[in-house]
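Just one protein chain is left out here, and the rest sit where they should.
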Amino acid sequence: MENIWTIENLWNAIGTVLRNWLAGFLPAWLVTLIMDLLVIVVLLAIGIVAVLVLSFMERKVAARAGDRYGPNRWGPYGLLQPFADAIKMLIKEDIIPHVADRFSFNLAPVIVTVGAVMTYAVLPFGRDMVAANLNIGILYFAAVGSLSIIGLLTAGWGSRNKYALISAFRAVAQLITYEVPVGLCIICVVMLAGSLSTQDIVLAQQERGWFFLLMPGIFILYFLAASAEMIRCPFDLLEADSEIIAGHFIEYSGMKFALFFLAEYIHLFAGSAMMVTLFFGGWLGPWLPSWLWFLIKTFVVIFVFMWIRNTFPRIRIDQVLKIGWKVMVPAGLVGLAITGFVDKLIADKLIAGVVLFICNIGLIIGVSYLMGRAQRRKEMAAEGAALR
Amino acid sequence: MAQAIFIILSLITLGCALVVVTNRNLFHSALYLAFVFVGVAGLYFMLQAEFFAGIQVLIYVGAILTLIIFAIMLSRDLMNPNVRGFNRQWWAAAIVAGLLFVVLAVVLWRAPWPAAPVGEPSADFIAELGQALVSPAYVLPFEVVSILLLAALVGSILIARER
Amino acid sequence: MSVQIPPTERLRTDTIEINMGPHHPSTHGVFRMVLTLDGETVVDLEPRFGYLHRGIEKTAEERTYVQNVPFTDRLDYICGITNNWAYALALEKLAGIEVPERAEYIRVILGELTRVMNHMLAIGFLWNDLGATTFTPVVYAFRERERILDLIEMAAGSRMMPSYIRAGGVVADLPEEFMPRLQKLVPHLKRFIDEMDTMLTKNEIFRARAVGVGVLKAKDAINAGITGPVLRASGVKYDIRKADSYSIYDRFDFEVPVHTAGDVYARYLQRLAEARQSLRIIEQAMRDIPEGPVTSLPYKQLSRLKPPKGEAYGRIESPKGELGFYLVSDGSNKPYRFRIRSTSLLNLTLLREMCLGHKVADVVTILGSIDITLGDVDR
Partner (left out) sequence: MYGTGLLKGLSVTLRHMIGTFVTDIRKFPRRYFTDGNHPTRSPEPYLHGTFSIQYPEEKVPMWPRFRGPLVHLRDPETGQPRCTACGMCERACPHGCIKVEGEGKGKERKPTRYEYNVGRCIFCRQCVESCPFNAIELSRFYELACYDKDTIWDLPRLLELGDKEVITEQGQFWGET
């Protein structure tokens, strides 16, 4: 018990002290209830703080990519900007369109936000730091994540706006499509780790090395599919500004818009954190406390998402579906087969890892070659099309 | 405390289920159906069947309900208040529903409900489930279901292809 | 194996009609399109414009010839210089005015700078329409536009509304600092275009979105009177600088790039290539520019100008295509008829044909690739 006071165990130690203090004068079931509620409150707080940080970061990264400074007026280096944004959102007039379906319109942001926040329950923030160490952690994550589709559909339908409706159609098509490759990639990881629990997956990576190194092909697949699931560029078709003007939240304002915004960034944080858990060894890392490692890795992944957003245009909806069904699902199935065979047939973990790595590189090159060939054919056909 | 949570969950599930059948707005019914599914998933959770809870949410809410809502959104005049909710065969449907209710009630009434839990599920529950699916006992139904799904998949692609 | 479903058994679907604009973020101004969509595929498109109509053609008939110069700035407000130039050219034809050589060089330099600026902006906004949501390419384009506008401001006193080129020459000689700054800017612009090339051209998402989208057949383009980069990207080598050489363009060594695909990607490549050629012209003009007077007609004479009865049509290759001014004089100091052959309006005419059968997202892209300015469409 002497090392309970290290920074590594900071949060758990605080929890233990609080529990002991409460147990002094409260019955046991009340202590459990209070501690559980406290965990929920802390997770919510993490969610909201993460959103504040991310919205600031998003604006700064976008600005820096465009040779600008970004927000720098309110507070030192503009650090108070997210609070100003939040206050502005809260005090804005809440407009409900006259013809909107009020029930759906009001319910949609709640569904989306609740679905997003619930994903935090299984994120392994550090060694022994997960709110609910379910033995179906990953499955829970996928299941709760799919709640947001209902929310988006409700928002799109309830607004009674044609752009919002198109966005709802896109939501169904895109999110359902990309749940398949995400699932396939997760299964690959689960096969190597031998467990659905997030903590066990992290521990498995301690043993076998980061899965990112073992399966780069699967990782790239997961990265793309996850950015489609998180509605991040280049798959941000649901809120395409230039086409359907922010899609499902076109009619929302004020607090309800803020909830959508919140959900979007919570999804971003949770998705990046899950990617870190699955492929980058979660909270593993030398010297620093585990939860700090986890945050650092998560923010690096988030930065990559923002960087991509600042560079790439958006993919068209039919291309999104085409890539999803014709490239990602087959590639995911091939990856699944490779992972399964290698994991079962080669007993030695080191050799298995090397073979897996080589197979994944082959997968990347193969997919890249096939896509490149298709594109070259299309371009050759386009050449001189105007004169024919 | 588990008792209290169980009662709350059941009330939510039953209440929402009632709204699903009584609500005149089809879209709202579908939304309440989502709550029903989530409530059932909660009940599974309380029975320590986390895997089923996850699958319940993933399949029923994430896929089936989405398709239901999508169908409602895409169909014309389904939401039109002037369209009558009953057709001419409502009495036949009522009889069938009543019969089904009677059968279910009888079955439930006669079922021997164990008073105490049969035993803690093992920690490696999911692995065992996976093993069981491909064990000789269940491998045939499993494969039959796979073929059924595959046929459905091929069929849907054929229907969707207009050319 | 394929199953033929008879048409009667097909799913019956409805189309939805959506209203894109006039305050849609991607319509480049107050432009409106009524789209009929089958799913996300465009089955009908009706462009509606006129939201920015200011009646410049009629207003101009009430003003003297020189008073009309500031109005021309406000047509295509991205490239004011070329608008001034086309009007000046028409008036010079009408009144038979000679232009000093130095003024011609100044016109060429500023006009080609405008072309570089316009093409870079067009590429940037095309990317914006493609969904580069955080404006990165647009911001880069705007940065370089700022440097070019800086030069225009130095010479003319105003960034976007220069009113610098008038019949008989230009308003005033270039300031002393102009040439050194230009000499620094041109190699920089070359580097910048190369950077845009690296960043954008090979991008697979861009190519997937742009290749084969919005194909404009050369024949249709000629029939509709489409000009400029849009026409040349369809494989027609028609550039007024070569075809009907005005000013001193015959002295410069430059090429007219042509692309044959006629799609959004070809228009992008066309603009990139044209911007490079413009820089080539600027380099030659910088080298050869002579000393001398810059105007043959000072303001006080110009304001009293009464061209002889007659008519004249002056046209130039503006960055967006053929920009022409048709002037009719009745011998007074005001034009009897002032007619603008505006580029953007005519380039828009085939928008429907280009968009049919494509997705909503492509409509935005195709509109972006035509590169219209609403000030020019509605006048």
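To keep things simple, chains are lettered A, B and C as they appear, and every chain counts its residues starting from 1.
Basically, contacts are C-beta pairs under 8 Å (C-beta built on N, C-alpha and C of every residue); 3 or more make two chains touch, one makes a residue touch a chain.
All figures in this text were calculated on a predicted structure; none of them were measured in a lab.
Colleague: List the displayed chains that the omitted chain touches in the full complex.
Modeller: A, C
Colleague: Decide which residue listed in A:I96, A:A132 or A:I308 touches the omitted chain of the complex.
Modeller: Among A:I96, A:A132 or A:I308, only A:I308 touches the chain that is not shown.
Colleague: Using the touch definition up top, pick the residue from C:V116, C:L185, C:I240 or C:A361 that touches the left-out chain.
Modeller: Considering all chains, including the one not shown, the answer is C:L185.
Colleague: Who touches the missing chain here, C:E46, C:E98 or C:D150?
Modeller: For the chain that is not drawn, the touching residue is C:D150.
Colleague: Any idea which of C:P70, C:G225 or C:G310 touches the chain not displayed?
Modeller: Spelled out, the listed residue whose C-beta touches the missing chain is C:P70.
Colleague: Considering the whole complex, not just the chains shown, which residues of chain C touch the missing one?
Modeller: 63, 66-71, 136, 140, 143, 146-147, 150, 153-158, 161, 163, 171-173, 175, 184-185, 188, 191-192, 195, 198-207, 299-300, 303
Colleague: Tell me where the left-out chain touches chain A, residue by residue.
Modeller: Those residues of chain A that touch the unshown chain are 61, 64-69, 72, 307-308, 310-312, 365, 367-369, 371-372, 375.
FYI, only the chains that are shown with their structure count from here on.
Colleague: When the C-alpha atoms of chain B and chain C are each averaged to a single point, how far apart are the two points in Å?
Modeller: For chain B versus chain C, the centre distance works out to 60 Å.
Colleague: Give, as an integer number of Å, the spacing between the C-alpha centres of chain B and chain A.
Modeller: Once rounded, the distance between the two centres reads 28 Å.
Colleague: Residues of chain C that touch two or more other chains: which are they?
Modeller: none
Colleague: What positions in chain A touch 2 or more of the other chains?
Modeller: Correct list: 165, 169.
Colleague: What residues of chain C sit close enough to touch chain A in their complex?
Modeller: Chain C residues touching chain A: 16, 18, 24-26, 37, 39-40, 127-136, 139-140, 143, 199, 203-209, 211-212, 215-218, 221, 233-235, 260-263, 265-266, 359-362, 364.
Colleague: Quick one: which bits of chain A touch chain C in the complex? Just the residue numbers, please.
Modeller: 62, 65-68, 162-163, 165-166, 169, 233-234, 236, 240-245, 309-319, 371, 375, 378-379, 381-388
Colleague: Using the touch rule from the top, collect the residues of chain A that touch chain B in their complex.
Modeller: It comes out as residues 29, 32-33, 101, 103-104, 107, 111, 134-136, 139-140, 142-144, 146-147, 149-150, 153-154, 157, 165, 168-169, 172, 176, 179, 196.
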